[in-house]
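Shown here: the complex without one of its protein chains, the others still in place.
Up next is chain A:
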Amino acid sequence: MNAALALLARDVKLAWREGGAVGVALGFYLVVIVITPLGLGPDLNLLGRIAPGILWVGLLLAGLLSAGRIFDNDYEDGTLDVLAAGPLPLSVVAGVKCLAHWLATGIPLVLIAPLLALLLNLPMGSVPSLMLAMLAGTPAVSFLAGIGASLTLGLRRSGLLLALLVVPLYVPVLIFGVSAVTPYVTGPNSLWPPFLILCALSLASMVLAPLASAAAIRNALR
């Protein structure tokens, strides 16, 4: 348990200390959301209607941008060799590192989402459900990104390949994430069914993704 906590604390600290990781993800999210209204024009009704989709797509892309760091740095400086020889099974190491990515990147992204929602004229009443849905869905974003990050270990400029591998896995998260928010804008309110499905997606990926990541890491360490 101590070993897992030590690893979690180290990864969160590194993500903040090394700059780049968290700052770039937040900055990217901000830029994507800011340029969207510029491209679409000043139709406030249109913006409000598509805001949930834009906010989710921006969040997924910003999360992907920093996903390569989950394992890459540790692979390149030999840290993964030592982590693999530690007291924790490799799948737990992978899971803890994805959890650290969620804490260090996922949560800050969720926290600035309401601010960005203002720029897209999302009705204020739907902000709580947006945040709730994002909090429930972002663990899946981090853990699924972990699969892509571990599969592309050791490849140069793996960012795009990582996106190709992982974006299809994000489709359910995107669909249910958006459908938890849009009813507030367009029609009858139904937060709970999509919210519960998001929770299920996150829980399933928290259990299954580390196993896949561990297998991919083991292969990369050979």
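Rule of thumb we're sticking to: a contact is a pair of C-beta atoms (placed from the backbone, for glycine too) under 8 Å apart; a residue touches a chain by one contact, two chains touch by 3 or more; residues count from 1.
Everything that follows uses one rule, which is that contacts and distances are computed from a predicted model.
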Hidden chain of the complex, named as in its UniProt record, picked from "Multiple sugar transport system substrate-binding protein", "Cytochrome bo(3) ubiquinol oxidase subunit 4", "Acetolactate synthase" or "ABC transporter domain-containing protein": "ABC transporter domain-containing protein"
Option from A:23, A:53 or A:86 whose C-beta touches the chain left out: A:86
Touch criterion as defined above, residue of A:7, A:33 or A:70 at the omitted chain: A:7
For chain A, the residues touching the chain missing from this view: 1-3, 6-7, 10, 13-14, 17-18, 76-79, 81-87, 221-222
